[in-house]
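This report refers to the structure that appears directly beneath it.
A single protein chain has been omitted; all remaining protein chains appear in their positions.
Moving on, here comes chain A:
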Amino acid sequence: MVRRSTALWLVLATCAGITLFLVKHEVQEREDRLNALHTEILANQEAIQVLKAEWSYLNRPERLERLVRELSEERPADRLQRATLDMLPQPLNGDGETPVTEAAHAGGVVLPMARPVSLGARQ
């Protein structure tokens, strides 16, 4: 009787020991991985910082302006070419309300909702 309980305890203790070892090992492994990841994250953050600085450097307004001049047609956008959303013809919704009736008024042509700014109003 005594022998059986002793054996049981012995087996339990061994099991606990092995589990403990395995868990500890696992934890250590994960800690190493965590540290490695942290180092990597920091390195990446540092790289991002460099890239941000470079991005800002490349986005100097003076450089962008020069590139636009070189790479696109030499024609700055006229401020009168700007329009707001309400100047655009409204999209036709499924039920076809206002835009359609207005279009019908204009002989089937969808018209802008507002007149553009005084284009040549002075001429």
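What to note about this one:
As a working rule, contacts are C-beta pairs under 8 Å (C-beta built on N, C-alpha and C of every residue); 3 or more make two chains touch, one makes a residue touch a chain; residues count from 1.
What we mean here is this: contacts and distances are computed from a predicted model.
This complex has a chain not shown, and the name its UniProt record holds, of "Cytochrome c oxidase subunit 1", "Penicillin-binding protein 2", "Na(+)-translocating NADH-quinone reductase subunit A" or "3-isopropylmalate dehydratase", is "Penicillin-binding protein 2". Only one residue from A:Leu10, A:Val23, A:Ala36 or A:Ala53 touches the chain missing from this view: A:Ala53.
Mapped onto chain A, the footprint of the missing chain covers residues 34, 38, 41-42, 45-46, 49-50, 52-57, 59-62, 65, 79-80, 82, 84, 117-118, 121-122.
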